[in-house]
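Every protein chain except one is present and positioned as in the full complex.
Then we have chain A:
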């Protein structure tokens, strides 16, 4: 009994947070990265000679699709078909509509879960009986506790595996909210979770956890990404993480920087093993000159020229702790802080940008991440103007 749990493959997902300065050689790698990771996954499935492949949601990045992606999916699943490996596939919040859209017909080894919870059965060559229970999203949100629809483990099977695309939460939360307790009650042998891009274990035995995204998609999804190869030991299903992503995102925080040269050297000393997209954050107090060069992008440009070809510096940012912002100006400090807080507590994006700005921009700044970035930018602006 051996299978692979790979969630959030996000085929065709663009990398978020890159700009147009990315060299074309890397651009190609980036564009193909999710497809490359997927192909590697299929190759591993074949070489590992697994019994089946489980994909709990977000195989595609979006409902929109393209011939190349379709062709890849079709060909790769066909490879598994030739190898006699079945695929159990459910759709998540990203690809909920995938089966309704135009797409090539699935090879016969692909079993797609319907919108309501259903159980599929499989008997292995060894005679072991497997039940797989799952569901697919019907809209982008799945606010009901769909976990309640899952049956408890069927006694006649050797293993029961749950495919669940969602996040821990309470009824009403957007992504099929569940609790670990809910899952434990079902007595399943393994819960293959999807949706959360960071690999994490919610429960050890039986295993309930996220395999994480197959390929990091933005600078927050740092570290090696891959899939779980699950094997049975003494009838316990144990996942083992396998790296597969062709590109890795990483973050480097520099807390002490004396000058630009030092900064560059510190980055150049960064150790990496494969194509890496590195975000550099500087928390150190910097010389006015250095700040200016950073602000103008000169340092980044210089740095990008010096680093090896397979290391890409995504950005160079200076971050400040808000409270240290105006220490020297503490005469009016409280007024500044008060004003700052008021600004964000009453924050309405329409006060700043009309609907002439794209919706995603407006949405972004309404979100916490956007607000944080605004706060950082504002502090930098004040900092630079204060001098």
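The rule is short, and it goes like this: contacts are C-beta pairs under 8 Å (C-beta built on N, C-alpha and C of every residue); 3 or more make two chains touch, one makes a residue touch a chain; residues count from 1.
Convention: contacts and distances are computed from a predicted model.
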{"item": "Omitted chain, identified by the protein name its UniProt record gives, among \"Molybdate transport system substrate-binding protein\", \"AAA family ATPase\", \"Dynamin family protein\" or \"TonB-dependent receptor\"", "value": "\"AAA family ATPase\""}
{"item": "From A:2, A:39, A:103 or A:220, residue that would touch the chain that is not displayed", "value": "A:103"}
{"item": "Sole residue of A:22, A:154 or A:252 that reaches the chain not shown, by the stated touch rule", "value": "A:22"}
{"item": "Option touching the unshown chain, where A:106, A:241, A:270 or A:365 are the choices", "value": "A:365"}
{"item": "Chain not shown, touching residues in chain A", "value": "12, 14-20, 22, 27, 30-32, 35, 64-71, 101-104, 327-333, 335-336, 338-340, 342-343, 349, 352-354, 356-358, 360-361, 364-365, 370, 373-374, 377-378, 381-382, 385-386"}
